[in-house]
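Handing you a structure now.
Note that one protein chain of the assembly has been removed; the remaining protein chains are unaltered in position.
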Amino acid sequence: MGGFLHRHKGLTPYLLLAPGMLWLTFFFLLPMGFLGYQSLQSGLFPHFHFTWAFSNFSSALSDYHTQLIRSFVYAGIATLACLLLAYPLAYWIAFRAGPWRNLFLLFIVAPFFVTYLVRTLAWLNILADEGPVVRILRDIHVLGPNGRLLATTFAVVAGITYNFFPFMALPLYVSLEQIDGRLLEAAKDLYSSPTKAFLKVTVPLSMPGIVAGTLLTFIPAAGDFINAALLGTPNQAMIGNVIQAKFLESLDYPTAASLSFILMGTILVILLIYAKIVGPEKLTG
Amino acid sequence: MTATAVETTLARPPRPSVASRVWRFVGRHALTVYAILAIGYLIVPIAVVVMFSFNHPPGRFNYVWHKFTFDNWIHWNAVLGIQGALEKSLEVATLATLVATALGTMIALAIVRHRFYGRATTNVVVFLPMSTPEIVMGSSLLALFLNDQNTIQLGFWTIFIAHVMFIISFVVVTVKARLIGFDRHLEEAAMDLGANEWTTFQKVTLPLLAPAILAAGLLGFALSIDDFVITYLNAGPVQTFPIFVWGIARVAVPPQVNVVASAIFLVAIILGLANVVWQYRAAKSTRGAAA
Partner (left out) sequence: MNRRMTRDELLRRGAIGLGALSVPGLLAACGGSGGGGGSSSASSQKLNKVLEFANWPYYIDTPATLKAAGIHKPTTLKQFEQKTGIKVNYYEEINDNPGYFAKVEGRLSKGQGIGRDIIVSTDNDRFLGEYISQHWAQKLDKSLIPNIKNLIPAQQHPPFDPNRDYSLPWASGMDGIAWNEKETDPVTSVKQLFEDPKLKGRVGVWNSMGDTLGLVILENGDDPANVTDASFNRAIARVQKAVSSGQIRKFYGNDYAAVLEKGDLAASMAWSGDIANLADPKIHWGVPTQGGIIWTDNMIIPLGGSVPTASTYMNFMYDPAISAQWAIGANYISSVKDVKTAAVKLDPKASSNDLTFPTDQTLSQMHQNDPKMLTNPDYNKKWLAVQGQ
């Protein structure tokens, strides 16, 4: 096999890509094609007709741009929060945890094995209005006398942050873990303060992890609906909630489909801008 | 050289000030403290889940502590369907994670290490599943399956297919983070020493990639075992654990759900601890071998 690959070097990438990309083609692209078809339909359930209804997109955008923008704001804040919270932890696991590192990786991921609903119900319990946390916060006047943590924007963003934490932490760890310790030592010798060493050497070397983590957090978070549904009020509804409702409750498949493409398209645009900022090689190597 | 000159040359650098030493001490341990706090934050709701698995609720809802009981743990599968759902979830997650990790790693290798026609497009296509809302991804996949009723029935395999589909993207991005900036010198050294590409890949590349593949696999497993929307639409008659929980939680969450959730968590931690012991042994044996 080595010989065959050697002679047909150009084939290697295609062979590597083939299984995965075929899977994605059949089980993602094809359904997406169908979704595209739906997005250009009009009519009422179940009598939809394909009419090149590009107006679906413009009316969806004008009706729901608030939720769309809100989704990106929430996802952005949550991604930033995840980055700030996860980076020190990932750093610690990569450099200080020694033989315990896999255990701590499991600690990061294990809450996920407990199903979203069970985790969130526990948070609903902990952060309840009459619960200990809120009471303390009211006593120390961080919250007003009738203040609450749940059913607020804070709760929704905090929920997104909590639930996407592993998606930031694990790529960060992956990237930090490979940094040669000697580089860090050299940096400490080179720079006058550990902070400078960190900023000038560690962070740039972990950039691929930062980029990966931000993508893995921001992209799915933008389309999330469940945190807003369980932890927010109607004023926190995200685009995911709209799409969910349009699909399930209104049976308005064309609008749901066009909104999905608007979401995907916007994310791609953001991706392109992001790639330009961090440098495209950070996305592809 | 005179003795004094030697002393001067070898003179120790001035000792850092007390403040700077204290700062460094705090700094060194602050990180560990932070790490503990961060893990604590992640685990806090799980602690509540475990706690309430020992609760004996008066009515249907398990949100107010009533009294302690072991009953739920003893009769953990008293709730109809919970055991089957758990088994299905674990089976699908294990299988889907293995397949998706393999496929995703290969894609990552191709994208990062080769320049080929369609590279940028491939990159974009890989990102797309992550950005698609689950409800539309699930329902369009369902439409696809329903078209091919002779080849595939809704059930375990359709769940498997769906899970692999959405896990691949996450694996690709995670493994890429390791591949970008991968030091190729080690591979070049191996090849200089006479290894062919396949052996190099096996003995050098793969082991170095292992932490990233493991991390990607963990993420994939978590995604699979936690998925609800896509699974619900494409499961046909099969029930996975999240589907089961969502179904029963619509009205009330029996403590047995807490028991199962706690058990899953505990098993994961025990596996992690086992790994710690294994790592210690591995480290000791390499030290011993080197000695």
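The chains carry the letters A and B, assigned in the order they are written, with residues numbered from 1 in each.
The rule is simple: a residue touches a chain if its C-beta (ideal position, glycine included) is under 8 Å from a C-beta of that chain, and two chains touch if they have at least 3 such contacts.
Just so it is clear, the structure is predicted and the values come from calculations on it, not from any experiment.
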Selected residue (touches chain absent from view) among A:Y37, A:W100, A:F198 or A:Y274: A:Y37
Which residue of A:S55, A:T195 or A:S250 touches the chain not shown here: A:S250
Option touching the unshown chain, where A:S55, A:S193 or A:T233 are the choices: A:T233
Touching residue (missing chain; options B:N77, B:N147 or B:T286): B:N147
Where the missing chain touches chain A, by residue: 25, 29-30, 32-34, 36-38, 41, 44-50, 67, 121, 124-125, 128-130, 146, 148, 150-151, 230, 232-237, 241-242, 244-253
Positions on chain B where the hidden chain makes contact: 58-61, 63-64, 80-81, 125, 139, 142-144, 146-149, 232-233, 236-237, 239, 246-252
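In this text, only the chains that are shown with their structure count from here on.
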CA centroid of chain A to CA centroid of chain B, Å: 15
In the complex, chain A residues that touch chain B: 1-2, 5-6, 10, 12-14, 16-17, 19-21, 23-24, 27-32, 34-35, 38, 85-86, 88-89, 91-93, 96-100, 102-123, 125-126, 162, 165-167, 170-171, 173-175, 177-178, 180, 194, 205, 208-209, 211-213, 215-216, 219-220, 222-223, 225, 239-240, 243-244, 247-248, 256-257, 260, 263-264, 267-268, 271, 281-285
Residues of chain B defined as touching chain A within the complex: 24, 27, 31-32, 34-35, 38-39, 41-46, 48-49, 52, 63, 103-104, 106-107, 109-114, 116, 119-120, 122-137, 139-141, 143-144, 161-162, 164-165, 168, 170, 172-183, 196-199, 208, 211-212, 214-216, 218-219, 221-223, 225-226, 228, 241-242, 245-246, 249, 253, 257-258, 261-262, 264-265, 268-269, 271-273, 275-276, 279-280, 283
